[in-house]
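Before we start, here is the structure in question, set down as structure tokens.
Just one protein chain is left out here, and the rest sit where they should.
For chain A:
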Amino acid sequence: MHADPATTVPTIDPADREADLRLAEGLGAPKFAQPWHAQAFGTAMALSRAGLFTWADWVDTFSRVIREEPQRPGEESNAAYYRQWETALETLLQASGVLSDADIAAAAEDWRRSYLVTPHGHPVEFRRGLEKPHDHDDDHDHHHHGHGGRRPEPISVSKPIMAKAG
């Protein structure tokens, strides 16, 4: 699996082209694949229009992130692109002193808790001061085996059948 960079020509993924063709509708442009891609894109543009940074500043920072934090093995090109976009956005916000990493982390945690207290199917509203949830954490299905500190045990066991010595 070790490709020799000197002889390997990186390919332009035809699957990407196909995906674009499927997306082409209406005005024929691709749409945002994820809501947060759109939100990150729109936020950067809105900040530039609001004068927080120039678009040249944006391109400078974004292209540096693309260079220094390239697409990872197994990462889709579009996912890499918006990861880099989000990093550039945070970089510029922190550099301008408008938001710190801690500000963003705290509000992100508030958003996470806001999701967790919202019944499924209801709109999620941003709330602060929610308690840290201990009963669920978002990414797992919970079958609460092993409560009370006991080690989990199998529900049944079939012992090995020993051949009788003849």
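Operating definition for what follows: a residue touches a chain if its C-beta (ideal position, glycine included) is under 8 Å from a C-beta of that chain, and two chains touch if they have at least 3 such contacts; residues count from 1.
Throughout what follows, contacts and distances are computed from a predicted model.
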**Protein that the absent chain corresponds to, by UniProt name, given "SCP-2 sterol transfer family protein", "NADH-quinone oxidoreductase subunit H", "nitrile hydratase" or "Sulfate transport system permease protein CysW"** = "nitrile hydratase"
**Request:** Out of A:P35, A:G74 or A:G129, point to the residue that touches the absent chain in the complete complex.
**Result:** A:P35
**Request:** Name, in rising order, the residues on chain A that touch the hidden chain in the full complex.
**Result:** 9-14, 16-17, 19-20, 24, 26-32, 34-36, 38-43, 45-50, 52, 54-56, 58-60, 62-63, 66, 70-71, 77-78, 81, 83, 86, 89-90, 93, 98-99, 103-112, 115-122, 124, 126, 136, 138, 142
